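Note that this complex is displayed minus one protein chain, with the remaining chains in position.
Here the chain labels run A, B and C in written order, and each chain numbers its own residues starting at 1.
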Amino acid sequence: MIKSIHLTEKPLDITRCREFVSHPKNGAEVLFVGTVRNHTDSKNVEKLLFETYKPMAVKEMEKVALTALNKFEIASIAIHHRYGELNIGEIPVVIAVGSSHRKAAFDACEFAIDTLKTTVPIWKKEFFTGGEVWVSAHP
Amino acid sequence: MIKSIHLTEKPLDITRCREFVSHPKNGAEVLFVGTVRNHTDSKNVEKLLFETYKPMAVKEMEKVALTALNKFEIASIAIHHRYGELNIGEIPVVIAVGSSHRKAAFDACEFAIDTLKTTVPIWKKEFFTGGEVWVSAHP
Amino acid sequence: MKILAFGITKEYIGQSEIELNDDSLSTVAHLKNRLIELYPNLKSLNSLAIAVNEVYAAEEDKIEQNDVVALIPPVSGG
Partner (left out) sequence: MKILAFGITKEYIGQSEIELNDDSLSTVAHLKNRLIELYPNLKSLNSLAIAVNEVYAAEEDKIEQNDVVALIPPVSGG
């Protein structure tokens, strides 16, 4: 059960995530990298603020990692998330999975990002020209 | 239709693949990184030799990329493969996909590696202690 | 008890932390109803989960005065 959980204000290091899950027994690594988009629907996004309930978020990230390790034939997983203010193109999230089965690696990585987006207490506020909105707050 | 195809004897550059598919409009990047495993079934692999029919392999890699771009809602794809002699832990293949839809990015990346493994004329020879074998050649 | 507010709930409540001392609030459902009475904007949210001591709680879960409660509006990480 090899996992790396990291919730930080500093820039994420994709290479570090990949190297964490890499192992001579594996053979397959799948990575998901989220980046800040310059638009949502028709609005131009200028920057994002990520807020978090840090101790709980870390626990929930641990749960996502453990569930992925139990549910799929994978050897290792890294889930790193950033918070604070991020500009366009910056990286809020990196998930890396190591496995000897590439299908399991894809499935586990997709499961991890999907689950993170529904369970981990992190909130995103988008800033537009002349406006701001908490994403997904309202119907 | 943004694609990067590369078939080389030199080490692959994962960061370069990711940066190629990265774009402020995207938001999601999925990468597959293949590494040389130290074992196949019960045998200890010492090194691998990748041979290729290079002009045809490049054409087939182009086809994989174009098909992925047409079949899935993705913006960009990089397919880089290495040939020659590789040691344990080295990287024979990197596939990176950029999209604004993360599910499409996962699906396209998995499709690309699955298809590459069945259509692109590249052959792998495994070297063990006291033996060598062309992978998948025989039933 | 101590109640932490995050994301949009922090804006609705006007601060990131409030004290609410009321022995009659024995379950998560009671507390949630009371908070919606106090801050009606909370009703406008897509969802409002409650965490007790850093773990998601169910509506029927009991709460104690020394628990740390957190308001979890719809999350949007990743």
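Everything that follows uses one rule, which is that a contact is a pair of C-beta atoms (placed from the backbone, for glycine too) under 8 Å apart; a residue touches a chain by one contact, two chains touch by 3 or more.
Just so it is clear, the model here is predicted, and its values are computed rather than measured.
Every visible chain touched by the undisplayed chain in the complete complex is listed here: B.
Checked against the full complex, the one of B:Val30, B:Val45, B:Leu69 or B:Val120 touching the unshown chain is B:Val120. Where subunit B meets the omitted chain, the residues involved are 34, 50-53, 55-57, 59, 81, 92-93, 113, 116-125, 134-139.
Rule of thumb we're sticking to: only the chains that are shown with their structure count from here on.
In terms of the distance between Cα centroids, subunit C is separated most widely from B. In this assembly, the C-alpha centroid of subunit A lies 23 Å from the C-alpha centroid of subunit B. Subunit B and subunit C, compared by their mean Cα positions, are separated by 48 Å.
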